[in-house]
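Here's the structure we're looking at; comments come further down.
A single protein chain has been omitted from the complex, and every remaining protein chain is retained in its original position.
Labels run A, B and C following the written order; every chain starts at residue 1.
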Amino acid sequence: MNNKKTKKVFVQGAISPEKIADSIASHQSKTEIGAHSIFLGQVRADLVDGKTVKAIDYSAYEEMAEKEIHKIREAAFSKFELTCAHIYHSLGKVSTGQVCLFIFTSSPHRKGANDACQNILEAVKTSVPIFGKELFEDESYQWKKNEDIVRNRT
Amino acid sequence: MNNKKTKKVFVQGAISPEKIADSIASHQSKTEIGAHSIFLGQVRADLVDGKTVKAIDYSAYEEMAEKEIHKIREAAFSKFELTCAHIYHSLGKVSTGQVCLFIFTSSPHRKGANDACQNILEAVKTSVPIFGKELFEDESYQWKKNEDIVRNRT
Amino acid sequence: MEIKVKYFGSIAEETGKAEETISLQNGISEVQEFIAFIFKKYGLSDEGTVQIAVNQVIQSEGRIQYGDEVAFLPPYAGG
Partner (left out) sequence: MEIKVKYFGSIAEETGKAEETISLQNGISEVQEFIAFIFKKYGLSDEGTVQIAVNQVIQSEGRIQYGDEVAFLPPYAGG
């Protein structure tokens, strides 16, 4: 029951441009907003040892991830001048070129929206238990690591 | 003929969420991109001396504005790791809650996209000849000023 | 010598026009002199915040030449 106030974070598969457009449209009634900052993570066709990534298969410790993202949002609201903040991440397979992360912050002024967006992005990368399997064209794979975190621990 | 290589910047009226979605979708074939940063300026219902802004009527010295934005893009490409950069601004009347500025930067990594987006935003505010008339509910108006600039000059 | 002059925003409102062609007399060909000439002609206010672009480049000194395009720009408001 601890989760009842957390917002829905996970989306099955890629995040569509239409979902992003709908989110933008739904903020047009909030006329105290002057600035939106959006970050999109897109799956990159990295070349690893001669093989090209064709998709990432995401999984997560969902209950903990939702709690962590709830904490990240609360911290952003306390630190920045912020009207709204939304965070979505994909689960399952996301092909190269598709969007897997959508962070959307809104504020009366640009500083609040921009600073909050970047702050949330760094926190999502370092403190949310999301895991990713990089699938190569030849059906082999490797587990993705956000390098910052590994470095921080060692 | 100096303008022939500059990209189209100005949009008549508000920038629609669909235009933003189309821009995002058109980058899904660029699989070297890992990060998109988007800034949206939205017209705010500011309260000035008891009157509420209901729209901004934008005009510009278009030829010069396009050249300035071309320079801003070139500078961003030379300063940051950047795959794409798009900048759109409204002309004419944009109602409160609607989007008047759309900056869209893409990079293999988040730092390039985020830094370029913020850099372009500051440059657009301070060096592009765009003018705005804030229209109030009672048909009166005032000329908008980006305060930073006025302050820098005095 | 003929100069194409453009006015924007609140300045266009004050001059009552978006552009005009002005024939310069002897002795008014420095940028600062030309600004003073236009300000006096239209009784413009707020000189501290106006910027001048000569051929689409911001300029506060130098000479104005035949065929130049001179624009009077109030404070920017983009974004």
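One rule holds for everything that comes next: contacts are C-beta pairs under 8 Å (C-beta built on N, C-alpha and C of every residue); 3 or more make two chains touch, one makes a residue touch a chain.
Just so it is clear, the model here is predicted, and its values are computed rather than measured.
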{"item": "Contact list for the unshown chain, restricted to visible chains", "value": "A"}
{"item": "From A:Ser16, A:Thr52 or A:Asn146, residue that would touch the chain that is not displayed", "value": "A:Asn146"}
{"item": "Option from A:Lys30, A:Lys51 or A:Lys67 whose C-beta touches the chain left out", "value": "A:Lys67"}
{"item": "Touch with the omitted chain, as defined above, among A:Ile33, A:Ala85 or A:Leu101", "value": "A:Leu101"}
{"item": "Residues of chain A in contact with the chain not shown", "value": "41, 56, 58-61, 63-64, 67, 89, 100-101, 121, 124-133, 143-146, 149-150, 153-154"}
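Simple rule for what comes next: only the chains that are shown with their structure count from here on.
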{"item": "Chain closest to the assembly centre - both centres taken as Cα means", "value": "B"}
{"item": "Distance between the centres, which are taken as Cα means, of chain C and chain A, whole angstrom", "value": "49"}
{"item": "Per-residue overlap in chain C, given as positions that touch at least 2 other chains", "value": "79"}
{"item": "Shared-contact residues (touching 2 or more other chains) in chain B", "value": "41, 121"}
